[in-house]
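In this view, the complex is presented without one of its protein chains, the others remaining in place.
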Amino acid sequence: MRKKILPYLLLSPMILIMGVLVFYPIIATFSYSLKKWKLTAPNDIHMVGLRNYAAILKSDSFWYSFQNTLFILAVVVLLTTVLGFLTSIFLNIDVKWSGILLAVAMLPWALPPYVNGILWKFVFSSGYGFMNKAVIGLGLADKPIEWLSSRWSLLFIVSLVVTWRSIPFTALVCLAGRQSIPGGLYEAARIDGGSKRTIFQMITLPLMLPFLAIGITSTSVTAINVFDEIIALSGYSDLGKNILVESYMTTFSFLDFGKGSAVTYLVMLFAGILGIFYLRSLNKEVEY
Amino acid sequence: MKFGKKIGYFIALVIFLILTLGPFLWTFVLSITPEYAMMEKTTRLLPEVITYDNYRELLTSGTQKGSILITGIRNALKAVGATLILGIPIAMMSAYALSRMEFKGRLLIKNLLLITMVIPVMATIIPLFRLFVARQWLDDVFWLSTVYVSSYLPMITWLMSNYFATIPKELEEAAQIDGCGRLSSFLRIILPTSYPIILSAALIMFLNTWSQFQIPLILASSLETKPVAIVVSEFMTKDSVQYGLTAAAGIIAVLPPAAAALIFRRFLVSGMMGGAVKG
Partner (left out) sequence: MKKRLISTLLILSMTAVMAAGCSKEPASDSNGDKTEDTSSGSNTEGNEGIEGGSITFMAPDWAIPTDDQLKAFTDETGIEVTVNEVGWDDIRDKMVTAAAGGQAVADVVEVDWSWVGEFYAADWLEPLEVSDEVKADMPTLETFTKDGNVLAIPYANDYRLSYYNTKQYEDAGIKDEPQTWDEVYANCKTLKEKGVCDYPFALPLNAEEKTSTYLMWLAYTMNGVVFNDDGTLNKDSVLAALKYEEQLIKDELVDPADKTSSGMDAYKRILSGSANFLTGPTSFVSKSTNEEDCSVIGQITPILVPGKDAKATVTMALPEALGVTKFSENKDAAKKFIEWYTSAEMQEALNETNTAIPTLNSVLKKLIDNGKIQNAGAMMEQAELIASPFPGGVPSYYAEMSNAMYNAINKMALGEMTADEAYAEMEAKVTELAAE
């Protein structure tokens, strides 16, 4: 009897926290999204069913933002995964100062996203920011380049900036994954005469897959939820807005809580679909 | 061959350092550049006149900006502490149950937990605010930390349960046969072998907490509770864009997590290497 209760007992604090602070709020937000609720019309709040969703899905502005979100997602996930994995290999090399390198590698992560955005704005600013000083100084251009003034170059720079901040986590997860592979496996493989390449293909890569998966999941969530960097780099401009900026503007700037909640829900739905896809790969538990 | 490898490593090292530290160095340069010189049209990288006024303003005790910054750092550290004390044990209990016990609804609970990873802050913040108002939890580091914990739990629990799963079941079974209870076998077998992942989890939580912005902005932005991330952003508002000061504050604000990463690294690396032979 005691044995049966124990797991639930162990899980109860987690369930309590998640229930109160995550599940309850998202249900509440869903109920907002079904209402006409504009703060500037406090006496006119009523249920409208799915009309908010219909209006959003019909607007060009939403689809424009959605494209931007997809672009950022694709670039960030690709770059972060590749570079994060490479960084983990680099950090895994045992040298005297590898501990310090690890600490250095973690630095971008500690930057608040908004500060991160400001920092890169200094680099890419259209006047004489670092990049322009560099390209002009090297004679690659004769006047400042406007890095942030066309849609795709802006989005690409946003993606780079987000990638820079996301690499540490992916690298750390890969590193942890790599090092949690029992050393015995490698020894056994070596004794069996496996070459470096086959060891990598047969042992390292498959055993690291679930870790890569969590890195990718986390990166995707970060990429979908990019907000501060966009604001820091391009303000509240239409040019680079993603769905989250759209949701923020609708809610906090235009004070339309009903519609804003609906946009937020669409972001979540989109992330959720990706999430279910990842869940499958995450649930393949590793057996050694 | 060996020489080639060294060269390769050296090149990788240089690229790594430039890409990682470059933006910080540039920010540092800006923080010692006088405000008017920032707009100058020149390709010179270093300013003609170097000024440490920004740091002086932030670090001299008694100045208003300086004391706010220091308070912000202290607040962020407090939140980190509370988050770790609360989050690590909860995550460990959950991870242990999910990875090493069989019970009804295990997969469902695990999936429900994992899927919350995708929920953006925006989707929960307004109801959360209402809840915090109703319960008088606003501007309270403890309750703020519970929100942080709720957003880290899926990731941390997953990492830990993954790690716990790699510990051979036979070890624990043997201990149980020897008459150890679940608790003592957990303390004797699981805990000692899994401190690397616990320390990584702690570092992950530290760094994530350090960079929180939107949640504390809404739930804890009083002077006594707002973290340094918000303080730094406040140096840059509407009509007073103080780039130099913002840059200097950004540099100062990144020092504590940098120090933590440096101190942690010994445990982190030595711990991590415990299980693995280099391959």
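Letters A and B mark the chains in the order given here, with residues in each chain numbered from 1 onward.
Rule of thumb we're sticking to: a residue touches a chain if its C-beta (ideal position, glycine included) is under 8 Å from a C-beta of that chain, and two chains touch if they have at least 3 such contacts.
In this text the structure is predicted, and so the values were computed from the model without any measurement.
Remark: the absent chain touches shown chains A, B in the intact complex. Touch with the chain that is not drawn comes from one residue among A:S125, A:T204 or A:S247, which is A:S125.
Only one of A:S31, A:S195 or A:S253 touches the chain withheld from this view, namely A:S253. The hidden chain makes contact, of the residues B:L107, B:A174 or B:L191, with B:L191. In the complete complex, the hidden chain is touched by one of A:L9, A:I27, A:A41 or A:A188, namely A:A41.
For chain A, the list of residues touching the undisplayed chain reads 39-42, 125-127, 144, 146-150, 234-239, 249, 251-255, 257. For chain B, the residues touching the chain absent from view are 34-37, 39-41, 53, 64, 68, 82, 84-86, 88-89, 92, 125-126, 129-130, 133, 136-140, 142, 187, 191-192, 195, 198, 217-218, 221-223, 230, 233-234, 237-241, 267.
We adopt the following convention: only the chains that are shown with their structure count from here on.
Once the centre of each chain is set as its mean CA position, chain A and chain B turn out to be 15 Å apart. The touching residues of chain B, counted against chain A in their complex, run 9, 12-13, 16-17, 19-21, 23-24, 26-27, 30, 39-45, 90-91, 93-94, 96-98, 101, 103, 106-107, 109-128, 130-131, 146-147, 149-151, 153, 155, 157-159, 162-163, 165-166, 182, 196-197, 200, 203-204, 207-208, 210-214, 229, 232-233, 236, 243, 246-247, 250, 253-254, 257-258, 261-262, 264-266, 268-269, 272-273, 275-279. Residues 4, 6-8, 10-11, 13-15, 17-18, 20-26, 28-29, 32, 87, 90, 92-95, 98-115, 118-120, 122-123, 127-128, 130, 133, 136-137, 164, 168-169, 172-173, 175-176, 178-184, 186-187, 199, 203-204, 210-211, 214, 217-218, 220-221, 224-225, 227-228, 244, 247-248, 251, 257, 261, 264-265, 267-268, 271-272, 274-276, 279, 282-283, 285-286, 288 of chain A touch chain B in their complex.
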